[in-house]
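What you see is the complex with one protein chain gone and the rest in place.
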Amino acid sequence: MQLGVCYYPEHWPEALWADDAARMAAIGIRVVRIAEFAWSRIEPEPGRFDWAWLDRAVQTLHAAGLGIVMCTPTATPPKWLVDAHPDILAHGLDGRVRGFGSRRHSCFSSRSWRAESRRISTAVAERYGQHPAVVAWQTDNEYGCHDTVLSTSPDARAAFRRWLEKRYGSVAALNRAWGTVFWSQEYRSFDEVDLPVGTVTEANPSHRLDWRRFASDEVAAFNREQVQILRRHSPGRPVSHNFMGFFTGFDHHDVAADLDIATWDSYPLGFTQDFFFSPQEKVRWARTGHPDIPAFHHDLYRGMCAGGRWWVMEQQPGPVNWARWNTAPADGMVRAWTWQACAHGAEVVSYFRWRQAPFGQEQMHTGLLRPDSVTAPGGHEAAQVGRELQALGPALTDAPLPQPAVALVLDYPSLWMAQIQPQGADYDPVELCFRVYSALRALGLDVDIVGPHAALGRYAMIVLPAQLHAADDLVQRLAQSAAQLVLGPRAGAKTVDLQWPADGPPGALADLAGARVGRVESLPPGLTETLTWDDGRQASASRWRDHLEPTGEQTVTVARHADGSPAVLRHGRVHTVAGWLDEAGWQTVLGDAARAAGLRPQTLPEGLRISRRGALTFAVNFTDQPLSWRPAADDSAPDAPPPERLLGEEQVAPQGVTIWRT
Amino acid sequence: MQLGVCYYPEHWPEALWADDAARMAAIGIRVVRIAEFAWSRIEPEPGRFDWAWLDRAVQTLHAAGLGIVMCTPTATPPKWLVDAHPDILAHGLDGRVRGFGSRRHSCFSSRSWRAESRRISTAVAERYGQHPAVVAWQTDNEYGCHDTVLSTSPDARAAFRRWLEKRYGSVAALNRAWGTVFWSQEYRSFDEVDLPVGTVTEANPSHRLDWRRFASDEVAAFNREQVQILRRHSPGRPVSHNFMGFFTGFDHHDVAADLDIATWDSYPLGFTQDFFFSPQEKVRWARTGHPDIPAFHHDLYRGMCAGGRWWVMEQQPGPVNWARWNTAPADGMVRAWTWQACAHGAEVVSYFRWRQAPFGQEQMHTGLLRPDSVTAPGGHEAAQVGRELQALGPALTDAPLPQPAVALVLDYPSLWMAQIQPQGADYDPVELCFRVYSALRALGLDVDIVGPHAALGRYAMIVLPAQLHAADDLVQRLAQSAAQLVLGPRAGAKTVDLQWPADGPPGALADLAGARVGRVESLPPGLTETLTWDDGRQASASRWRDHLEPTGEQTVTVARHADGSPAVLRHGRVHTVAGWLDEAGWQTVLGDAARAAGLRPQTLPEGLRISRRGALTFAVNFTDQPLSWRPAADDSAPDAPPPERLLGEEQVAPQGVTIWRT
Partner (left out) sequence: MQLGVCYYPEHWPEALWADDAARMAAIGIRVVRIAEFAWSRIEPEPGRFDWAWLDRAVQTLHAAGLGIVMCTPTATPPKWLVDAHPDILAHGLDGRVRGFGSRRHSCFSSRSWRAESRRISTAVAERYGQHPAVVAWQTDNEYGCHDTVLSTSPDARAAFRRWLEKRYGSVAALNRAWGTVFWSQEYRSFDEVDLPVGTVTEANPSHRLDWRRFASDEVAAFNREQVQILRRHSPGRPVSHNFMGFFTGFDHHDVAADLDIATWDSYPLGFTQDFFFSPQEKVRWARTGHPDIPAFHHDLYRGMCAGGRWWVMEQQPGPVNWARWNTAPADGMVRAWTWQACAHGAEVVSYFRWRQAPFGQEQMHTGLLRPDSVTAPGGHEAAQVGRELQALGPALTDAPLPQPAVALVLDYPSLWMAQIQPQGADYDPVELCFRVYSALRALGLDVDIVGPHAALGRYAMIVLPAQLHAADDLVQRLAQSAAQLVLGPRAGAKTVDLQWPADGPPGALADLAGARVGRVESLPPGLTETLTWDDGRQASASRWRDHLEPTGEQTVTVARHADGSPAVLRHGRVHTVAGWLDEAGWQTVLGDAARAAGLRPQTLPEGLRISRRGALTFAVNFTDQPLSWRPAADDSAPDAPPPERLLGEEQVAPQGVTIWRT
């Protein structure tokens, strides 16, 4: 694993550059990402390029032995460009043109925007495509940030109509797929179809789903154009994009299909404050972040590109500026997050950013250095990791990728379906995936998060927390697998067009589940069901309840609601869950399935997580107390040498890391 | 009472129709509502009508012995129509045109819309007006649903100006009625008057009230045009419209004046989740609905049309899709709601819908059948009611309408006044009417909910929970009555123009009340007043406080605030209440008044409600425990035979019904 950093030479006097580069190198940084927001400096006026400063910046970094991740600068089209081509600007869901003055103000469907993006990226790729310092590329920056996937511009509407025409061939097919006979929504031609916004009440759900598919495809098409330019002008150098956490605006698997490396931007504290965590969790994890936020995304993005290459492109180095509350990491957390990424197989962990900018929207976002160039706490911790990496050596930190026995399937279109029709106001499919993942991790299990098209053959256990639609080929692969399967509530509840399946939920999963769903209900806050297992274990469920009906003798009810109805069914190796379980409930279901899969779930100390890469086991402590944990002895090899501790204390230190080799 | 169902033949393969009709008939359904959303199938292209399919559907139902409620299809103008006449589209309060893609996107004031509505309804009426299967008509569907009464279109603005001209004659009169001298709002002509939207702060309240009156009149005028067409082409068949619960967007009494039958759409669980109930109530009644939600509306809509004809046009059959949370009814509730409607005098209870649609916005809305045609739980309960109705016979289930001794006056313009000037953020006049109604029902009293123009002569007790404006003719009728009167807070607080009355509240009710209101205050949450009656009974009040001043020796203070000031006054037969009482407080005031009226209030078991129709008494249990209640022996007829139990158990079963004949 290498360390990296995000750097903005255009923000600083040129006199600082050489010293910056030297300091980076000195603390063990190897790669530097640059230029993703530099368009106005690269092309300060229409058609006039100023390469000189960037050439010097690249040369300065190169001279210090640093590799460069060069970016296409399309995340921030400059003012003169949008003034010259106003159709570049995206339109919001309210129909209003979005204004210049921040970033990502362009519409992915704008014809002008596509042409201008190709033009600028070609220029950058031609300039630096063969530069020896350039070790990788990044397209754009954080596609979709600030809700910018959907645009209601005229270009977007026209492109949507053509997309529909291509998908359906005939408007009759569209009418069937959307069920437009409902409420007299029938269309006579594709040109009658508008974007599903501004309607008096909820627009047609299939219409909304197709809009999201279309918009996702537009992002993928934009990215593909960029990748092709880079491949043409910089062959052999990997192309990446930095995805965001908990973001479902487009299908990441589709975009990643065109990339060599998936990267993501990891801000554990900001995510803890801004996402679905309870007020109690927001306080408890205020200065460490919820332990599973980084892990969830590490495992998700490891599953994106063929070969599993992934980086953290932006690692939180201290307090940020954009969350509702912006706490400071506890001492040690920047180091702990870095080692946690290593534990999950990161090639690079790159901090955002080198030096805190004293101006602009992110002036309260810290860096490894303070604006006055004094090393900030995060900088000291990065340097410590640099030293530790040096000491451990690449043979160790480039250990084999994790090879989990457990797969969790995360399918973007299924998430969209649940977001479009949550049916209960707190039914958040992303939270559900996260909670299930977290329960697996609390059981000490390593997890791959994979898309619905992934090969599933090698897993002993496959969990589908929110698979609202299961395509035939996925069902086939599940059927052919020998793994224990865990189906969450609403599994198979929708057709590909977001309709109710012919035989009802779980649709194509019915044979596997050995069950049907008679009806479903969502439950208001405070309405909690108590579940009891045959052996007396109890848990509770809320938010959702599938009324499960076993369809054969071989389907066993393993847990029941208070009224006796099934809460968890088992049909051979398939476990079907009726509701939104609490933490204990998920651990019970998943622990039982894991044991049936021949795995060894364990009860970790609260706030401790473990991960394995080949012979290495990493333990990270997210609490402020030392915690005891060590690898179990291998029963099958009683004479094997005891685990060797490579880093950290025998008791995992507060906010600390211990690495064992077994 | 008959059972009915809502059916959408256009949603299903024609091959299913005959079997559907046979199954309907088999479970006791007698009437079927169709076609309210079928415009795009009836007129698939401008001017080209396709009657064939609808003819066959009508014939199929007719052949099975089912009566048809035929609808005008104006709730969903098709896309080609709004493309041809864009001025049909309503404009929202933000001034933006509302989009096609759901329903009710038309503006009631649009000239094109009025013409097109007359055209399509004439066509339907001509086609089916004389068909022997058509037993009734429905105009449109749920006027005002999704906040569609108010539109800010150019046509609406022009029509509002003409409406004002007609109402006021001179702009000087308008300026007086609105008090436009305040803040220099004076107008020199009607054409200077805009719609009261987009203002920097609150617009003039009288202006806002007139806009709501105008918009209500537009709904009534639209409906009247439709009714006239139906009467012309289908003489002798009753015309209905299906109103919504807790909806005050227009004056239902005005619309109902043109109808033969008032119907409403009863969704007890959805209403419990989406309206003003506390989080505790939302959990407690999650699977039964609050007991008084159906009753309140049954009694309201029984008071709409001359003769008291009313139906439930849409009865919740299981979970729905549109509430924030959508629970499943407890076993028995679909049956219990049906019998509860019978207890209040329904002619028909019609379930929405026959078969759950697998597509479109309401694909999660259950029906009597699942999408795969399997009978859903609600279908089994409907069939049970069908058998019970058959067994009991029409002589029983068509018993005389209820003849309550208690009237509760609900006046839409008064509600609008309180909504426009709530003065306290939680002063919801609809909730207040409901809470008062609920207290009456908990005392075992039958109630008529009547408009301000209703004949009041026959009532022993009249309650006005939220009568902000009392017109002279209402005051006269109250004065001439011998009934006990109960006036809620803010009674008589406004003139017809939404001004402060010359002598202050209670305005024209002052002589009856024997009191004036010195000043008023609204109370923030947590500020609770303790009330004490002379005999030591206590209750509490919140949200509102009228500072009552008795105006004569004959006015007695029957309850006081902690500071000694009057909380409840009695002036002869008039009881005046200063605040928003809690449940105990309302039961105390209303119980005292009822006893003074010679009625016999009782304390029912919690969650049980009773209703009387002639010799029948219905008891419905909304809890999951059996409850004991039976009619009291008639003291005046000691030798009368004991009550005879016609349906249900001696102890009213959980979610059950017991019917006695006395």
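By letter and in written order, the chains are A and B; residue numbering begins at 1 in each of them.
Everything that follows uses one rule, which is that a residue touches a chain if its C-beta (ideal position, glycine included) is under 8 Å from a C-beta of that chain, and two chains touch if they have at least 3 such contacts.
Bear in mind that the values here come from a model prediction, so they are computed numbers and not experimental data.
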item: Option touching the unshown chain, where A:173, A:283, A:502 or A:615 are the choices; value: A:283
item: Absent-chain contact - pick from A:130, A:363, A:530 or A:625; value: A:363
item: Full-complex contact with the absent chain, from A:238, A:308 or A:371; value: A:371
item: Where the missing chain touches subunit A, by residue; value: 10-11, 37-41, 44-45, 73, 76-80, 83, 90, 96-105, 145-148, 273, 279-280, 282-283, 286, 318-319, 321-322, 324-328, 356-364, 366, 370-372, 376-377
item: Residues of subunit B (touch criterion as defined above) contacting the omitted chain; value: 94-95, 178-188, 192, 194, 196-207, 421, 423-425, 497, 499-504, 518-527, 545, 547
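Methods note: only the chains that are shown with their structure count from here on.
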item: Distance between the centres, which are taken as Cα means, of subunit B and subunit A, whole angstrom; value: 48
